[in-house]
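Only one protein chain is missing from this complex, and each of the others stays in its spot.
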Amino acid sequence: MKIRLGMVGGGTGAFIGEVHRIAARLDDRYELVAGAFNSDADRARQSAEALGIKSDRAYANFSEMAGAECARADGIDVVAIVTPNNLHHAPAKCFLKAGIHVICDKPLTSSLDDALDLKRLVDETGLLFAVTYNYSGYPMVRQAREMIRNGDLGTLRVVQVEYPQEWLSTDLESTGQKQAAWRMDPAQAGPGGSLGDIGTHAFHLAEFITGLEVKSLLAELNAFVAGRLLDDNAQIMLRFANGARGSIWASQVAVGHENGLRVRVYGDQASLEWFQEQPNQLKFCRLGATAQFLTRGGVAAGSAANSASRTPGGHPEGFLEAFANLYRDFADQIEAFKKGKSINDLGLSVPSVTEGVKGVQFVEKAVASSENGGVWLSLES
Amino acid sequence: MKIRLGMVGGGTGAFIGEVHRIAARLDDRYELVAGAFNSDADRARQSAEALGIKSDRAYANFSEMAGAECARADGIDVVAIVTPNNLHHAPAKCFLKAGIHVICDKPLTSSLDDALDLKRLVDETGLLFAVTYNYSGYPMVRQAREMIRNGDLGTLRVVQVEYPQEWLSTDLESTGQKQAAWRMDPAQAGPGGSLGDIGTHAFHLAEFITGLEVKSLLAELNAFVAGRLLDDNAQIMLRFANGARGSIWASQVAVGHENGLRVRVYGDQASLEWFQEQPNQLKFCRLGATAQFLTRGGVAAGSAANSASRTPGGHPEGFLEAFANLYRDFADQIEAFKKGKSINDLGLSVPSVTEGVKGVQFVEKAVASSENGGVWLSLES
Amino acid sequence: MKIRLGMVGGGTGAFIGEVHRIAARLDDRYELVAGAFNSDADRARQSAEALGIKSDRAYANFSEMAGAECARADGIDVVAIVTPNNLHHAPAKCFLKAGIHVICDKPLTSSLDDALDLKRLVDETGLLFAVTYNYSGYPMVRQAREMIRNGDLGTLRVVQVEYPQEWLSTDLESTGQKQAAWRMDPAQAGPGGSLGDIGTHAFHLAEFITGLEVKSLLAELNAFVAGRLLDDNAQIMLRFANGARGSIWASQVAVGHENGLRVRVYGDQASLEWFQEQPNQLKFCRLGATAQFLTRGGVAAGSAANSASRTPGGHPEGFLEAFANLYRDFADQIEAFKKGKSINDLGLSVPSVTEGVKGVQFVEKAVASSENGGVWLSLES
Partner (left out) sequence: MKIRLGMVGGGTGAFIGEVHRIAARLDDRYELVAGAFNSDADRARQSAEALGIKSDRAYANFSEMAGAECARADGIDVVAIVTPNNLHHAPAKCFLKAGIHVICDKPLTSSLDDALDLKRLVDETGLLFAVTYNYSGYPMVRQAREMIRNGDLGTLRVVQVEYPQEWLSTDLESTGQKQAAWRMDPAQAGPGGSLGDIGTHAFHLAEFITGLEVKSLLAELNAFVAGRLLDDNAQIMLRFANGARGSIWASQVAVGHENGLRVRVYGDQASLEWFQEQPNQLKFCRLGATAQFLTRGGVAAGSAANSASRTPGGHPEGFLEAFANLYRDFADQIEAFKKGKSINDLGLSVPSVTEGVKGVQFVEKAVASSENGGVWLSLES
């Protein structure tokens, strides 16, 4: 019995909507049965048709959809929200109120107040809520986390995360390119530009992989492209709760990089390096030993990586498979929920509304630090 | 309207069967509705159930399945055959006779006679037949082929293909490991060991990418593991019809390699290098210029690569997406067939029964060359 | 006629002394004829003998040496000072006063006052003074600088420099290891640990390659090894005079790195990346184009790189050749000086006392920033 999935946003031509659909399909756990794919009713209908959605479940907007679906016996179990940042909060709230689980793209919302509001509602309803910090779905990211948990690196000292991209090196938002336009529009994206789009991924991974909490940060944000309203380059220093130090560099004016997310963690016993563009390997160096390259599916891969893999070593898995791992884990959570079981027992690593809130807080604090000339700000509430 | 797919072999736990299913699912063009998943009837039924196949379409064997499906109004359009090499010919023949298109794993058969028999039948019936030389589904492999077709490399001179793997470095077939057992059993695999399993991929890619035909070859086959019945290391020299020279090294005793397929092509104007374990890039060097790295989704990617891509540059796609590209292209062929159109107009690059025959011929000639002490043999009929 | 060279420090077993000697020898421009190789007179004599120095020019200390050499008709033209940081100022001053040119290892001194004192003396005497920021001797570093000067990168936006090493991840200074002992002793090293040892290289390269000046910095220094007296990890944010932003990460507790100096520069038209452990290549990416790898000796290498090369492309040159380039350029300066010519006309890129002063200022400002909790400090005098 497949899980019934609905979608808000993600009409034909949208990048991330199609990614969510492939991710849902890959392991055959979901069935896409309903959607409000576009704010324009005609386009919404066309997208639904192209996606094989029956006409009575092709909705003009999310509130109509939430109402109708929660009234059906075969209504959706879960909705995926894949709209711009400022359009996450309202539908997420609406579906939670209708008793429907939520998968929401990141960052969770465009303001911390909205994020906290959703967290409150999740706590109240007890419903499941996933935020697609999808890079945490990569097998070797999970391997890294597992190794650090196992103590393989010893006490952590330094965490370096970078996420350079080239694509906003010019004033793309003024050319009508839709992906650029909303990301650099404060009304749609919130206060962070590259910070919200990719910096939040970097921040999430820093905490996800290390298991450490960032205690305070100092940020230097710049908009290098003339006329740009939001940051396109962010340099951030991090102090972790255990005394470790770190930095994040997120840039969308880094000519030559496609999607260059890289995480390096140094402990007193060993270090790890993972690079998103070659995601099937993990560099691992023990103190006083030669560097090793662990591989997905290889002999050193542990259970966290293996349970997130579909093929043997040497058969590259990528972005879509990693994304699908979040969907697969969330399917397990939904199945457990249906059976009245606690999802905590599953030991799954799906970022939740809690991580969603932290990501939005990260954006707001970084903006505040930078606006104050680059000062240290605490992330502790 | 999805294409109705059946499967022969590929019961629970089989590696390649699951790969075919994911590939079929990725783009939502197929629906798996029938299967004879195992030669053991009980297991066949269990696999069918686990895969959500209705009980009346879970068959005990392929001939029963072919008979029943061709009699149904909603019978399968196409069957995927994912059994060991020696069990390709009989079901393929049976389904072709039943008027059903075939997707067959490689190598096509375990003997050239069988291969030619299938080719005859395909020619007679006019049905569609794909052989899953899946590496040709990688976007940057298709990019390489397109660039060579466009003349970007000039006249080709040297073609170096290698396919090293470690996994059969020990006598794995005696341990009960199933994947090893049938591959090193002449009765199931045919006359080639590593030659048939991976050498045929290398050979296919050499011709697929370059557009050249191999005219003659000389092979040196070895079984380095004591007691092994088929080759685990093959070194082969190639002479191409245009005068180019080349070599293939296929090895399953190459410690340290997971799935190290690598193709390098040198022309008088430029060269190309593609490596399966980092499949999203293509090294390209023009004569007298600096080396470039072209990327899938990047600025230099042409239509062949782009039409085989699902995500932007920097978002790694891998083995499953490449496999799915063959399924997607074959879906286009089936749709065209239904409409009575020629598939030649589609310009698609699905390896057919013709490439299947060539692969089997390659195996037989290489074995003959080696058995005769390493002599040159013509591949021209 | 070779240049007559003397040396202070660098007795048998010293690392950097031998590097200076090989560098001086490589192009046959110098002859080592005198030395005060050790503060212990016996050892000094033994080292001199082992190095083939005549006994009357094997001195017990630098002041004796300066006096004797400046009195000889065949006295040394130049002295190389290769002692710990705190022992640079006195001998440098002494030789300058004796009218002898100076090559001094970095950092110039262990205090800014000392550094400024030397600068004053150089200005007064008009003598030549080199500080061996040796990484600026690499051909592809010079290529990078030349390309940026030529405008190939457009307006610079971001400069990322990192210099991770593993070797001080444990309390090596307490084990009696001499290299560690003086580097982590404030009395010998000055106020910076990793900051002075490798951070100054990073800082120098940042300015050398980009041609930009750092206007202000903010530093976070840590000593992760218990009991350590100086920093072993430094994270520094940079603001450049033209508005560009940057960062330096220098660490000697970065497990897995040997000598991982890496410089990345991003402009609005292109970017560059250079990595010291693979120094013969330079990654170059134009906006909206594929990544290229320029090589030393390759087709894209310009005059700055070529004049610093000794072999064709593909024949790796390394650390010693780069070091020798400083010696070679300084030999040209000395020859010009002898002929009364201006060294400015030579267009050479030997770091001088000016760069030496900036390096020491960098250390002092970074320490001050960190001690004040991580605040921005101006580097403008």
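By written order: A, B and C. Residues from 1 in each chain.
Going forward, a contact is a pair of C-beta atoms (placed from the backbone, for glycine too) under 8 Å apart; a residue touches a chain by one contact, two chains touch by 3 or more.
All values reported here derive from a predicted model rather than from experimental measurement.
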item	value
Chain not shown: contacting residue from A:46, A:292, A:307 or A:354	A:292
Omitted-chain contact residue, chosen from C:13, C:67 or C:314	C:314
Sole residue of C:297, C:359 or C:374 that reaches the chain not shown, by the stated touch rule	C:297
Which of B:46, B:111 or B:169 contacts the chain that the document leaves out	B:169
Chain A residues that touch the omitted chain in the full complex	284, 288-295, 298-300
Residues of chain B in contact with the chain not shown	157-158, 160, 162, 166, 169-170, 218, 220, 222, 224, 233, 235, 237, 239, 245, 247, 249, 251, 253-256, 266-271, 273, 283, 285-287, 291, 373-374, 376
Touching residues (missing chain, whole complex) on chain C	15, 18-19, 21-22, 25-26, 28, 52, 165, 257-260, 276-280, 295, 297-298, 310-321
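Throughout what follows, only the chains that are shown with their structure count from here on.
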item	value
Farthest chain relative to chain B (centres taken as mean CA coordinates)	C
Centre distance in Å when chain A and chain C are each reduced to the mean of their C-alpha atoms	43
Separation of mean Cα positions, chain B and chain A [Å, integer]	35
Where chain A touches two or more other chains at once, by residue number	none
